[in-house]
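As you look at this complex, bear in mind that one protein chain is not there, while each of the others sits in place.
Take a look at chain A:
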Amino acid sequence: MKTNLKFRRVAAIGAGMTPFRRRMLETPQEMAWEASRRALDEAGLELRDIDCVVIGSAPDAFDGVHMKGEYLAHGAGGVMRPSSRVYVGGATGVMTAIAGWYHVASGMCKKVLAVAEEKMSTGRPHPQAVFRYIWDPITEKPLNPNLIWIFAMEMHRYMFVNKVSKEEIALVSVKNKRNAASNPYAQLGGEITVDDVLRSEVLVWPVQLLDVSPVSDGAAAMVFVDGDIARRYTDTPIWVEGVGWTLDNTSWPNRELAYPRYLENAARMAYRMAGIERPQKEIDVVEPYDPFDYKELHHLEGLMLAKRGEAPLLLKEGFFDKDGDIPSSPSGGLLGVGNPIAAAGLMKVISIYWQLKGTAGKMQVKRPVHTGVAQAWGDLMQASTVMVMRN
């Protein structure tokens, strides 16, 4: 089923990234420029060809600079052209691509540069401090919670409701870090075992050190163009076929923790636009948002690529491996590549783009792929963004 929305077809024709690293010497603007330059080079365009710029960045407080969209603009090619910043917490990265899409889909621009950047190493002692003020100031803030507490509760609830063990969840971390070993941009690729995860330091039970993605600096950028002109620049444009996003209730105690309802809504919106009726049969490769290992399973269920509570079983059978039926996080995901918030989300879209284009190099999955999905999710578990692409 297709919606009767009228919009122009949009193609991705270039992408670029900086490596994701714990502490980068470069300033946020310099990282944004490096990623943007690489994206333009891959697209075969110069900055003067670009009509509009979209900049995505999560809280200003990470980089420690207010009005980060404006701050990044000259590194992102945004000077003297229509530029806007999008921000929906951790879901920002995929939202940056979606905003790039609607600038073109609406017919307003022909060629858009979408740039996402985050420098997490600036705030000390830990960027987690930035999240101190996302809580209810009266009922929650006095306990000084951090996000890991809440995700620990979500993970625990997910494990309880679906009878999932820590061992089963640890397999995500093992898979993603192994995939990241073939990703030249990755911060934490490598061969680890389930035992390594279970023996790593307990941070906030049941979350242990190897259950969480690292803190990273990095930037990513993509070029989206009007479908009518895409073939002037490439023989293999990758089509954006569906987009979706949902904002759930920010009062997190009012939500079901074991299942990501916010994602199901966003995914249904994107699938409807792309004409996907049976996601598990029609999707070939997926990049679900995985800042924690359980989160990948949670999101695979929200994306309806597994039934509720079944993602761990499919994972154990190798269904989501790089050579499996639906390779999941072939890039290595946030667990392996790193987590500079907004850039990590756009990295997910870039990974799918490279997979569909067949230029993912050592990351390329075994089976031929035609339909891919990238997803991000943010903040108090409430925002999710989804993009479906085809070659």
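The definition used in the following text is that a residue touches a chain if its C-beta (ideal position, glycine included) is under 8 Å from a C-beta of that chain, and two chains touch if they have at least 3 such contacts; residues count from 1.
In this text, contacts and distances are computed from a predicted model.
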| item | value |
| --- | --- |
| Listed names "DNA-binding protein", "Tat (Twin-arginine translocation) pathway signal sequence", "Sugar ABC transporter permease" or "TLDD-like protein", matching UniProt entry of the absent chain | "DNA-binding protein" |
| Absent-chain contact - pick from A:Glu26, A:Asp51 or A:Glu282 | A:Glu26 |
| Among A:Arg8, A:Arg37, A:Arg157 or A:Arg261, residue touching the chain not depicted | A:Arg37 |
| Hidden partner chain, touching residue among A:Gly56, A:Gly77 or A:Gly378 | A:Gly77 |
| Selected from A:Ala61, A:Ala181, A:Leu198 or A:Leu313 as touching the chain missing from the view | A:Ala61 |
| Where the unshown chain meets chain A, residue by residue | 23-27, 29-30, 33, 36-37, 40, 46-47, 61, 64, 74-75, 77, 79, 121-125, 127, 129-130, 132-133, 137-138, 141 |
